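With one protein chain withheld, the remaining protein chains of the complex are depicted in position.
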Amino acid sequence: MNEFLHQFASGLALGGIYAIMALALVMIYQATQLVNFAQGEMAMFSTYLAWWLMQTGWPYWRAFFAAVILSFLGGIVIERVIVRPFAKAPILASVIVFIGLALIFNALAGYLYGYSVQSFDTPFSGRPWFGNVYMSAHESGAVLVSLCVLALVFAFFRFTPLGLAMRAAAQNPVSSRLLGIRVGWMLAIGWGLAAAIGAVAGMMAAPIVYLDPNMMGGVLLYAFAGAVLGGIDNPFGAAFGGFAVGVLENLVGAYVVGAEVKLTVALVIIIGVLVWRPSGLFGRRLVARV
Amino acid sequence: MSAPILEAKGLIAFYGPLQALFGLDIVVEEGGVTALLGANGAGKTTTLRALSGLIRREGDIRFRGKPIGGLSTESIARLGIAHVPDGRGTFTDLTVEENLRLGAYARSGRDKIARDFERVFGYFPRLHERRRQQAGTLSGGEQQMLAISRALLMSPALLMLDEPSFGLAPLVVAEIFKILAAINREEGMSILLVEQNASLALELADHAVLIETGRTALSGASEAIRVDDAVRRSYLGY
Partner (left out) sequence: MASPERMAVRIATLAVFAFALAFPFFASGYRLYQGSQALIYAIALIGLNLLTGFNGQISLGHGAFFAIGGYGVAILTVKLGLSYWLAIPVSAVVCFGAGFLFGFPALRFGGLYLALATFALAVATPQILTYKGIDAWTGGSSGVLLAKPAAPFGLPLNADQWQFLLCLFCAALLYWAATNLAHGRVGRALIAIRDQPIAAETMGVNAALYKTMCFGVSALYAGVAGGLSALTVGFVSPESFTLALSLSFLVGIVVGGLASLPGALFGALFIQFVPNFADGLSVTFGESAKALPGAIYGALLILIMAAMPMGVAGFLWSLFRAATRVAGFAGEQADGVVVARTTKTGG
């Protein structure tokens, strides 16, 4: 029983990371109908940025917030410079561009910071949350941070005028423009937010999976699985999906197939959901327009 | 005689490579109401889209004397032109209140905005009752009221409406047109009205333009057009 709770709890920690990555993916999907395949590599690069700042002596939280802010700005720049020109192109072109972006970030990280695996500090050490024996201090901290991010994002979209305008721009760009909303900038800010969230996810993941240029490949896959499971057009469904995938991954890995094939769980979830219920648990049923 | 609030000369518009308007002249006087009439597919909606910058357009378009032919849709909206599109364009997944707040998004001045909210709820009390409801669950007439209110909350100088009577019951339509008349009369709001229902439009408007396949067929004082039987029968079908 203890072992089960331990797997469940650390599944929640990973799940929190997947949940916020899934949220970032869904935010971009809702606004653009595109999946950002480069989200993982962008998050990895942000994490390296924070690592590098800490190597030069910055304290953890200062590096953390610097990385988040720089990622936000970087996301805006990427949207305006690279993504925007392909706004009217077919899906295949955008997918290829995102893969290209991912390759570039991966290469840049390898070039700037090397390919050897590094360790990444966690700000949460010592006694874990409520002194529980099922999670490490970092795992509890990660869950806390994930929940904070989810709460902040929810509050932003629900209660602020800018958040409202962004929701409007995603739902109906034409009507939004007629109201004077600068839809282009809403998209850019959306990308910025997604990049910032990814940075947080990367920095929470790095102490667990260790820092190297390929660290986020698996995380991204689980985030995809979570987003698909929860419903790719429902942000909080996707977050739920992320938590669910984290727990499932751990439990299936511990009790069913062994930890070495955990990624297959993600593959099975994605294909399974897409075959049986493409809109996911909480998404909207889509009808193809003739 | 004040300058027109909106004046378009030789308006040309394209949907991609297809030309849809072939040189229209439209005038809306300051504080006046101009009606754009014509059959289905004549180009009335296209005209509003061109004026709002949603489609490719050419020609001399001036708002209060300043050219707006090269501006983006958002800029045109922020200058003070509120376009209520065909199909209402309400955000169906957002609440009534959120829709209205979006109308005021580009404005500052919380007091004035609050007063405008009151004004709008005064015209359409039903919106106040339903303010926490999802806009998509409103009836057609209520959605039209919502769309108009949202436009009013932009505090515009010119209101452009695309077929406000479409799909609505006559009683509801009458109510809406009464309020449009009140808004024009009491606030001096200039209105450019696209309508299929020519008789209603001609009652409200002081000036009318008849469009036929992207060209001006007739243009003049609405009173004159209303009493001209020949015009009514051949162009307006009644």
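Letters A and B mark the chains as written, and numbering starts fresh at 1 in each.
Operating definition for what follows: a contact is a pair of C-beta atoms (placed from the backbone, for glycine too) under 8 Å apart; a residue touches a chain by one contact, two chains touch by 3 or more.
Bear in mind the structure is a predicted one, so any value in this text is a computation, not a measurement.
Although it is left out of the displayed model, the omitted chain contacts the following shown chains in the full complex: A. In the complete complex, the residue from A:A50, A:A63 or A:L221 that touches the missing chain is A:L221.
Checked against the full complex, the one of A:F4, A:F65 or A:Y111 touching the unshown chain is A:Y111.
Residues of chain A that touch the chain left out of view are 33-35, 37, 82, 85-86, 89-93, 95-97, 99-108, 110-111, 114-115, 217-218, 221, 224-225, 228, 257-258, 260-264, 266-267, 270-271, 274-275, 278, 288, 290.
Assume only the chains that are shown with their structure count from here on.
If you check the complex, the residues on chain B that touch chain A are 52, 54, 72-74, 77-78, 82-83, 85, 89-94, 98, 101-103, 105-106, 150, 154.
Across the complex, chain A meets chain B through its residues 161, 164-165, 167-168, 171-172, 174-183.
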